[in-house]
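Only a single protein chain was left out; the remaining protein chains are all shown in position.
Then we have chain A:
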Amino acid sequence: MTETTQMARLGAVRPTAEIVAARLKRRHNAERRFRAVGLGAVLLALGFLGVLLFTIVGNGITAFVQTSIRVDVTFDPAQLGIEGDTSADALAAANYQAIIKQALYRTFPEAKTRGEQRQLGAMVSSGADIELRKMLIADPALLGQTRSVWLLADDDIDMAVKGHIPRQPGIAGNRLSDNEIRWLDELESRGAVKTRFNTLLWTSGDSREPELAGLWGAVVGSIYSLIITLLVSFPLGVATSVYLEEFAPKNRWTDLIEVNINNLAAVPSVVFGLLGLAVFLNIFGMPRSAPLVGGLVLALICLPTIIIAARAAMKAVPPSIREAAAGLGASKLQVVTDHVLPLSMPGILTGTILGMAHALGETAPLLMIGMVAFIVDIPATPLDPSAVLPVQVYLWADSPERAFVERTSAAIMVLLLFLALMNLSAILLRKKFERRW
């Protein structure tokens, strides 16, 4: 049988073009379906992200402002309890709560009973005296004078002003008494209530009083932890990768090490927390709740990520570059330090930043080493007890006051901002130094 007769016979049954054309429509449909499913998945994911961001921003945006109440405060030495003594120590120890209360009683003279006066006094934050103390220490000449001062409002007042809790008596969720609602309305009508940028959120540590609670302690704790993490995991990770990739013989032992490093990347982080508790706290006796220990534990967690990224980056450096350098008489170390490392550094740094971003968001292992403690002070060194951002989120989310709800969301926004910045820098780094061979 010749080829032509064979072709003719096939053609007589059904020409190829016809068979292809018949299937073409099905193929196109399959492609369209696949594309639609893909697009749907992307839109769904974006939708979830949108809902998440919308909820967080909606809940948290008001935390960046804080309600204050204007009162005419008289710096009365008798009330302050500092007759004649204007030394700094005396000014610092003076009773500012008393002059705040007196100022409030003067504003609303109708509050006569002890119960009413207590309610009136509670409209201002228990931390409002700090501002007055600062004023007087800065300018002792204020003693005996009266000044109009914006005082930090209590968190319930703040929530009512922001509209997070209802202000009508008898409605579920209202936390203000009838008196308080009346006084608040009165103050608002006098223009003595306003919301200001919430500086305390950025400058103070945690507090049981929502209006006094700030993120700065957690931010500093996170920064200390990440510095420790970077200092430990980057050199260790790069050294490990260089050794495994460039120097180690390829045998059963290095295979075993490689498998174990990959497994470590998949170990739940809480296990690393327990390891940190057992080794760093119990054996080495390092301080509890300290960013030092947190950073060490986080370093263990990012180490596999960094090693895997660094090895991949080094593998991507073409062997021809190594050969070129070796051919010129560069020693093995010179090949690594002069060529392989500089060329793979963008990839290594990208991996490191992503690892650090992972570490920044890590919570569970830090609970294990006691970083969940309630800490008011801003840590001065990595050895001081401290919170970190995600743990602060956890702590605030656990608090019952309504005002902590918006603060939780605000803390999440700050955390997400840091994460986004880190990921953005990783992307920019990759874009800038990406090299095609």
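FYI, contacts are C-beta pairs under 8 Å (C-beta built on N, C-alpha and C of every residue); 3 or more make two chains touch, one makes a residue touch a chain; residues count from 1.
Heads up, the rule we're going with is that contacts and distances are computed from a predicted model.
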Checklist line | Absent chain [UniProt protein name; select from "YeeE/YedE family protein", "Phosphate transporter ATP-binding protein", "Phenylacetate-CoA oxygenase subunit PaaC" or "Spermidine/putrescine transport system permease protein"] | finding: "Phosphate transporter ATP-binding protein"
Item checked: Residue among A:116, A:186 or A:338 that touches the chain left out of view -> A:338
Check: Quick one: which of A:98, A:312, A:330 or A:397 touches the chain that's been left out?
Finding: A:330
Check: So which bits of chain A touch the chain we can't see?
Finding: 249-250, 318, 320-331, 334, 338-339, 343, 435
